[in-house]
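This is the structure, below, for whatever I ask next.
All protein chains of the complex are present and in place, except for one that has been dropped.
And now, chain A:
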Amino acid sequence: MIALYLLLTIPLAGMALLALNGHKPWAGRLNNWLNAATLAAALVLALIVLRAGTLISDDRYWLVDAFNVYLIALTALVGLTTGIFSGPYMEHEKEIGRLNPRRLRLYYSMYQGFMLAMYLILVTNNMGILWVAMEGATLATVLLVSLYRTPESVEAAWKYFILCGVGIAQALFGTILLYYAATQVLGAGEAALEWATLYTHAGEFDPAVLKIAFVFLLVGYGTKVGLVPMHSWLPDAHSEGPTPMSAILSGLLLNDALYAIVRSKMIVTQAVPGPLPGYLMMGFGLVSFLVAVLFLHRQRDIKRLFSYSSIEHMGTMTFAFGIGTPLATFAALMHMTVHSLTKSAIFVTVGHAAQIAGTQRMDKIRGLIATQPQVGWGLLVGTLAIAGFPPFGVFVSEFLVLVATMESYPWLTLPLLLGLAIAFGGLFRHIQPIVFGRRPEGQQPVAANMMPVFVHLGLVLLLGLTIPGVLADWFDQAAQLISGGMPQ
């Protein structure tokens, strides 16, 4: 229990501390220590839950079970490594004059604020608080997207703000409808918004209301996941915001938004007869996947390229969660993990690559291996991993998604395979000249901390070669929790 409270209080304190001291030279280190402390708390929490099973606090505000505990650990890990990367990165941005001390303070403070919102989304037991935390995460990241104050970044932030604001309003309406359906059975009060209570009573709720609620929840939180056609904020925000933010947006925020959808689905599928919620998710997921792989080919900006790749992978996960069999859910959970690790590693290398070349335009970034082999190889290996090459973990999870699809909806494997091939072509067409091309005159290496990249890619490789027993059990438990007891 203490670990849980630490998980929330450390970022809260960090937000306040860094709001006052974020411009000092040691702010980056303080940020790292804070993240390391939360990671420790998260690991302790994970151990407790692993031993004792589902943890619901006495006041019923917090809930940690097999599904969210590994996401908490993942969030803490990516938060720490991205923080480590952002120290030297932000120093460089300050040197070239894109940042001033005030904005640096804003950056560090909002970084902790964002982490706080992420943990709150994951540990809360209350669907209303979940919404509040999601909106809080939007507000924190909006400020980060416009950090550089260029016209493009202001535009990207405004679009993000408006689109996600509208989206999240739909999600609140869905939550209200859910609460409405629950009060008919449970009576008014906080219990009718508590996820654990809703989950046990879901079968008694009115299916018609829950159906409408789920549509609103899916569209609302789906906007944050970046599902097509509500995706248009995502490439803009990723390409114009600072790179560490792209890493945590892709690696964490999208996951957590999908987490909210899956939590809602777990309630709704019990009440709604028939496969409607699953079909809705499969449809949105597949369309997002296919649209994103086609857009990969048209990109000119390296960060936009990888943000479309994020849409592609989130689409795959939504699709897999939509299928809903234990195998598909297992695959989706694993895909969530490996995608977070790989994508945040890629954004770290992309950030360095853009600093080396002084631009984000792909036709200007050339010869990375010649200039700075670590960055070049990091980008190449990361791209190999995200494209689903064996032996990386993404290959395994995508393979599992394909197997699960073949079991339930065999004819849908065709568009999936086709999409994977197109995505592969789209990524390598752009990355090959960037990595191996001729080195432009006078290109200098930059100070880079590649440790996060190696750690992440190493973990992804490990997950591809062998899934440790503990983790496999864990995924299994979570998959049973999510799809168990559900009529297939």
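Rule of thumb we're sticking to: a residue touches a chain if its C-beta (ideal position, glycine included) is under 8 Å from a C-beta of that chain, and two chains touch if they have at least 3 such contacts; residues count from 1.
Everything that follows uses one rule, which is that contacts and distances are computed from a predicted model.
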Omitted chain (choose from "CRISPR-associated endoribonuclease Cas2", "Hydrogenase-4 component E", "3-methyl-2-oxobutanoate dehydrogenase (2-methylpropanoyl-transferring)" or "Dihydroxyacetone kinase subunit DhaL") - UniProt protein name: "Hydrogenase-4 component E"
Selected residue (touches chain absent from view) among A:Y89, A:F214, A:F295 or A:F424: A:F295
Of A:L63, A:A157 or A:L402, the residue in touch with the unshown chain: A:A157
Those residues of chain A which, in the complete complex, touch the missing chain: 126, 128-129, 131-132, 135-136, 139, 142-143, 146, 149-152, 154-159, 161-162, 165-166, 169-170, 172-173, 176, 179-180, 183-184, 188-190, 193, 206, 208-209, 211-212, 235-236, 239-240, 295, 298, 300
